[in-house]
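Here the complex is missing one protein chain, while the rest keep their positions.
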């Protein structure tokens, strides 16, 4: 089996040559990236901030340049964190984007194995169609388009409709499970009443008595801002997290769990002047700063943000939040991969124990350099 | 071992005598109530209606005669279905009652292994204290006092506060697990903010991110009518059950399941003029007719009810509902033992298939005779 | 509404009369059995011991007197604890019995909503048929006949086959859910291979890859003594409970939970000379002393037992076990209502903390008096 050894070749070299020819490798010579210990672990890529002052003008230029269609897909600007190589995504598991649909426009129905959520930023009068249901869209609403559901959008209002998209594209791509189909017509027919799932599950903890929904996909597809906002103000009176201040996860009405098996959705409110304590965890977060202004310190670097900005925080990065206003609340919507890390038993969290729980600030985030 | 047989005694009689002396019985001579087949099964006791026109004057007399205290317990009138022998209860698993607390009064804290719910009928300004939390009470609100929680009531308003109680007393008594304790002082101290659980879980499907609640007891203790009413009207636009029309179960926010392991709570709305189809099931229901007027046909007997009435429907009784008004909705709150029957794998349901799904009416319910 | 008061009648008496006429009662005058506090709670009925030296001769007499048929049901002697009034059962939730089938006999198929287990005491060559499956029976085997499954027995061996039955009859009767049907023919046809479920699930923690079994009923119907005995001896080397020594619960292979939703099954081995510590709990236990001899002290009374005896321990009775032999193991099989108490959130356990964990012995159990 073994090939003759050349004079200059050591027995070990010959061995490596031989096993390689048969598609084996020797674990002891494998030179991958060094695997850190739990104490040494650091964020493996950089956080990134995308500013609304950049996004908004780009959206206006895109309105002129592109029209949604099956050919051109959506009028979507993706958030590409330059440090998440080789992916074009905000984080290594969760992607983000901003989409705009003009009055009168239709983004035709398609479906894909990748799941998505939409968080509405601006506009009024648009509807997202998910399989047979239409969901109205108002700023602050969260809308789910689970994997392999037909979905399209129509703007019947009189102003551009802008929302944040967040998907599990990087995760599903790594798992080699990306399937995609266009619906043969413009829109999959909406045979259910508008906001049907909201009317079945959305108002209080009440379930239609005949409902037998099971499985990991929330049957409730829209979570209106009106209720979310009230909930934030009421929880603010009752309790807060030292790391996240007033913070909710959106939940699946018939299991109480995550809304999707691959994407967790959070809404949180930093009360005026609040500085949270620092911690880090194995999951990522992708924030949209829905209201207010503040700073997030990530691995010692202060990242100042304004209303509308997007911020990606990588796994194992120490981070803490600060609402810079002493009078106004700041509201952050975010998506994360907690459901994935939890399912796979990989979720870890660690509080920052030095300096009273706050990181020393070692630099200011600069848009041009990343960090 | 066997005793000598007397001359007149057959070998079988001697056998029965001998085994009985040693605390055995012979299964083949056991004469219990005949066990029916699935086809033969009938309601084993009668439905019963308690009329608000009777209840209300009794409550006013009770206000003069009794004062809540640890000695006299609560000012509570229990619903005693005469046909549920030997129990004093509305059904064999779920009991019901009406309680009134006068302005300025306190019903001191106690706790018991039996779980209870309160559904508010009239009044304003009272608070139910459940362990460390106070829950405000408004007509139509559902309040939970789970088993072994300290609970007391205070009326700080200016009118009598009246509510329906429903408990698992008959079930827990059968299971020989009734424990009871008075709190040494008037009220267990309320150290949490008023309506704390409502502010944590009550507004939409949102869960505080730090929450780790598990187990079969809902951490949400109050379900306000404001949301319930809106939900009923929205579901009315989307979907209905042929047997129950517009009907919700109240749910546990972190599991999506029943609010308590022994009592299920439903709210349902019969749209104007609606006649539901008949069915029957192994679980009981105890209704409070919160709004409107209608008729329920139970095993062919028409039971007319008005706002405020209470109706117990026994297991395996065919039943269907009719909103007699063509202009007004009727709203029925009810408790049931579905969680128990489901846990023990004893839940069965059967639709009525004859006569287009409606029972022939064979009689009118008469208060004096029961059925 | 109120009837006129008679001269001798107080206002309260008149009130009681009036509400009673309308099927109400006043909670404050309710005189039930006094509800104890958690500290005061005591066993509400007595333990009971049935001796094999009584059982065995009765079985032989019953063999002559009765033949299994649809008319005479089974040749079954039930264990009637005289203190569990008004039930004829070993405990208030779980009943027990001994059944014997002679060589060549058939106990015809029937089904009932009550679930049962069989624990084989003596004999060889019998088969229990459960729906379409036949399960072989060998001493020490546990066989399940879940609620509403057709089941019959055939003895194809050459000696009487004797086993313990344990059912949820008292529980299901209290819940008014007892349904019963005879199979029109002798035996429901066995279309599956003998011991089919044992061959699918029974050998190690392995599940057929196509299996989708769900729900609270174990798909594995027989648990052979050969494996149980080996498990007991291996666990004896690894770990023990202070209250139960070497003790296993039989489990549901696709959920890891209880084998039935209403009956838990345990097997335990007291190593030679072992004295366990005392504790008490809200669940009952009904023991069959399969091997060895020992004593169980229940609420201070010492109950000596021999191989073959049956012992019912009521809820909230302090109890501890003693293997009187210093050379031989004692093996106790038992059924319990833990699954019920757990589902309904009523399971409580309390260790005995005085006297080093052992009760002072205050008396000896006497068969004639009960305790």
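Couple of notes before you dig in:
Order of writing sets the labels: A, B and C. Residues in every chain begin at 1.
As a working rule, a residue touches a chain if its C-beta (ideal position, glycine included) is under 8 Å from a C-beta of that chain, and two chains touch if they have at least 3 such contacts.
In this text, all values refer to a predicted model and were calculated from it rather than measured experimentally.
Touched by the hidden chain within the whole complex are the displayed chains A, C.
Set against the missing chain, the residues A:77, A:162 or A:301 yield one that touches it, A:77. Across the entire complex, the residue among C:44, C:87, C:231 or C:347 in touch with the chain not shown is C:231.
Within the complete assembly, A:175 is the residue of A:159, A:175 or A:353 that touches the hidden chain. Annotation for subunit C: contacts to the undisplayed chain at residues 192-193, 196, 198-210, 218, 220, 223-224, 227-228, 230-231, 234-235, 237-239, 241, 244, 247-256, 266-268.
Against the chain not shown here, subunit A presents residues 1-2, 11-12, 15, 18-19, 22-28, 30, 32, 35-38, 41, 44, 48, 50-51, 53-55, 57-58, 61-62, 64-66, 72-82, 88, 92-93, 97, 112-113, 147, 171-181, 215-217, 261-262, 282, 315, 340-341, 343-346, 367.
By definition in this document, only the chains that are shown with their structure count from here on.
Taken as a contact graph, with one node per protein chain and an edge wherever two chains touch, the assembly forms an open path, each chain linked only to its neighbours along a line.
When each chain is reduced to the mean of its CA atoms, the one lying nearest the mean of all protein CA atoms is B. Subunit A and subunit C, compared by their mean Cα positions, are separated by 53 Å.
Between subunit A and subunit B, the centres computed from C-alpha atoms are 44 Å apart. For subunit B, no residue reaches two or more other chains under the stated contact definition.
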